[in-house]
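This structure is in structure tokens; I'll ask about it shortly.
A protein chain is absent from this complex, but the other protein chains hold their places.
Labels A and B are assigned to the chains in the order they are written; within every chain, residues are numbered from 1.
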Amino acid sequence: MSTISGTKKITAVVVATGLGLAVLSACGSSDSGGEDGSGSKTVTLVSHDSFAYTKDVLKAFEKESGYKVRVLKDGDAGQAVNKAILTKDNPQGDVFFGVDNTLLSRALDNGLFQSYEAEGADGIQAQYRVDQDKHRVTPIDSGDICVNYDKAWFSAHKLTPPTSFDDLIKPEYKDLLVTENASTSSPGLGFLLGTAAKYGDDGWEGYWKKLKANGVKVVDGWEQAYNEEFSGSAGGKKAKGERPLVVSYASSPPAEVIYADPKPRTAPTGVADGTCFRQVEYAGLLSNAKNTEGGKALIDFLIGRQFQEDMPLNMFVYPVVEGAKVPDAFTQYGPAAADPETLAPARIADNRDEWVKSWTSLVLK
Amino acid sequence: MLKLKGATVRFGGRAVLDEVGLDVAEHEIVCVLGPSGSGKSTLLRAVAGLQHLDDGRIFLDGRDLDGVPAHKRGVGLMFQDHQLFPQRDVAGNVAFGLRMHGESKQRQALRVEELLTLVGLPGAQGRAVASLSGGEQQRVALARALAPRPRLLMLDEPLGQLDRSLRERLVVELRELFAELGTTVLAVTHDQGEAFALADRVVVMRDGRIAQTGTPLEVWQRLADAFVARFLGFENVTGATVSGEAADTPWGKLPVPSDTTQGEVTLLVRPAGVRLVPAGEGLRCTVAARTFRGTHVAVRLQPEGAPRLEAACALRDAPETGDEVGVAFDAAEIVVLAGVAGL
Partner (left out) sequence: MDLARTEVAPPARPRSPHRGSVARLGLMAVPVAFFGVFFAYPVVAITVRGLKVDGVWRFGRIGDVLAQPDIRHVLWFTTWQALASTALTLLIALPGAYVFARFEFRGKQILRAVVTVPFVLPTVVVGTAFLALLGRGGLLDELWGVRLDTTVWAILLAHVFFNYAVVVRTVGGLWAQLDPRQEEAARMLGASRFTAWRTVTLPALGPAVAAAALMVFLFTFTSFGVVQILGGPTFSTLEVEIYRQTSEIFDLSTAAVLTLVQFAAVGAILAVHARTVRRRETALRLVDAGATARRPRGAGQWALLAGVLGSIAVLLVLPLAVLVERSLDAPGFGYYKALTRNEGSLFLVPPIEAVGNSLRYAFAATAIALLIGGLAAAALTRRDAGRLGRLVRGFDALLMLPLGVSAVTVGFGFLIALDEPPLDLRSTWILVPLAQALVGVPFVVRTMLPVLRAVDGRLREAAAVLGASPWRVWREVDLPMVRRALLIAAGFAFAVSLGEFGATVFIARPDNPTLPVAVARLLGRAGELNYGQAMALSTILMLVCAVSLLVLERLRTGLRSDRTGEF
């Protein structure tokens, strides 16, 4: 009897504890998540999962402006944009950061942002400026999607790493490249757009036919491509990845150094300079934002020098503001691409879905 | 104290309990007797609140029980196969009802001790129910049902699964116990011996209706109809035409008491009324079977061209199987039943 009631107590305690925790934590969260922001001192930044920063930098902004910043990371880049569009009538925050040039049209067409010309916008490098008449978005950072190569593999095989799109279809690089699905992966799409920029409407499909014939492997996401298939990354080495070429970022080589322990003297991977596509990320003031003033201040802060210089080592991207310094550790292991391919957002907007569709039936089927 | 008025339960259109009216007085032991399917268990379940009435009313102490859920009716029910809680020991089972009624632990323990002594299992508190014999389980089930002092105790085939000697002993014990406690009891059984031994009053049920009610003696002496007679084990039931002091039956002309109803009737000839006489006298029969019944021998007789007859005779007078005997009838043991023969 007594043992039975003993275990009954245990069950009761477990259940009660669970419920208690749920209630307690629900209460606890209400003060951090509360303060809806209407005219208040809280400004909410909605972004994607890769958004990262140094705490002190944001604290400095809070101290200076008097606003408290709440950051809401909302999935990967594509998801975050999509979610923001879905909730645009009743947005989850005031500022959205992280829509890139490949998805910009989707955001603008859906009326995600309201106009605001940021203070200090004139300091942004001309090549990144878009939407100059309405000022709905402000460029914040840029990065390059490039083919990375495994240095050790190429030296072991006494082969020169490729340097251009054209190289990739050469027979000596047969069965070496792994890329991502353009319909589901941001770098995959970037790489496709790079080829479209390079070879034009008439040429890119022919290029991909040759690439396919040359044994390009397509996987769904960057994680698999980089951490599983690519032979040069830390993960890929463990997974015995056997593709020495991968579509990744120009900033991947420095990451391989910075996140290694002990840190190697040089990066184990390199970037094929002529295979890059430039990605630019923008921020904007959300339509129906509750705290527009705070949002404006936050956007100003994002293109301020302090944040711009904080970005590279946190998000592995380059600043867009003239004169912002990039840390040595960053440039040392992977300089920015000299002459990346670019596409006007309008051109992407007009063709993206069609290109992805053709690409899918061409490469995946 | 318990009153049923027109109690009706239907299962898919068929009335399992059909307009049953029944009264049970304080301290009375009423036994509902009937074959399986007669609706007697449904009757108990309806009173307990486990079965919803489609029509009619049940009153306990004048209170209409309609809408009162089982746990608030204050009646006790002992299930056919006891239904002891397997995960509780004997004390846990007996104390269950007390706990439900919010008795203190101390009073629970006292009451459990008292009841276990009462049912003859003193000190069994800590035993597991699985370790109990059938008789012991029955006692524990009884103690459990009695523990909350129900206004009415109901027993569903209380002794059904026990062996004969135990049953005969327990039925006496139960009667003594209920008399001592002054408990009002409503029991159901299919065993007439059990019913007659236990009850102050017997209610015979058939097809959801009450066929007969009365003290055991009344029922035994004045069987209501052929069904009751057959159910109580009487074989010699037949249709007959009575005129004067004789009845015309398949067994020939039988003498009947002078006050017998005239015309088409159903007759019962009690086994004692079938007297064996030397072969050549009376109705000629062959002995088909004989069964030793302890105090007497039941003899089955096959007359020519007529239904079998059952006779009871003393051990030393019993003929052998296959013997030819004659049969004479005793008017005192021949009664007229209500209803139609052959049922």
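Here is the rule we use: a contact is a pair of C-beta atoms (placed from the backbone, for glycine too) under 8 Å apart; a residue touches a chain by one contact, two chains touch by 3 or more.
Since the model is a prediction, treat every value here as computed from it, not as a measurement.
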{"item": "Touched by the hidden chain, restricted to displayed chains", "value": "A, B"}
{"item": "From A:N101, A:T138 or A:S248, residue that would touch the chain that is not displayed", "value": "A:S248"}
{"item": "Touching the absent chain when the full complex is considered, from B:G76, B:G135, B:P158 or B:P216", "value": "B:G76"}
{"item": "Chain not shown, touching residues in subunit A", "value": "3-4, 7-8, 10-11, 14-15, 17-19, 21-22, 25-26, 29-30, 33, 49-50, 52-55, 71-76, 78-79, 81-83, 85-87, 90, 92, 106, 181, 183-184, 218-224, 226-228, 233-235, 238-240, 242, 248-249, 252, 255-256, 258-261, 314, 353, 356, 364"}
{"item": "Touch residues of subunit B, complete complex, unshown partner", "value": "5-6, 21, 45, 48-50, 52, 54, 57, 64, 67, 69-77, 79, 81, 83, 85, 87, 89, 96-97, 100-101, 128, 130-131, 144-145, 147-148"}
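Just so it is clear, only the chains that are shown with their structure count from here on.
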{"item": "Distance from subunit B to subunit A - Cα centre to Cα centre, in angstrom", "value": "86"}
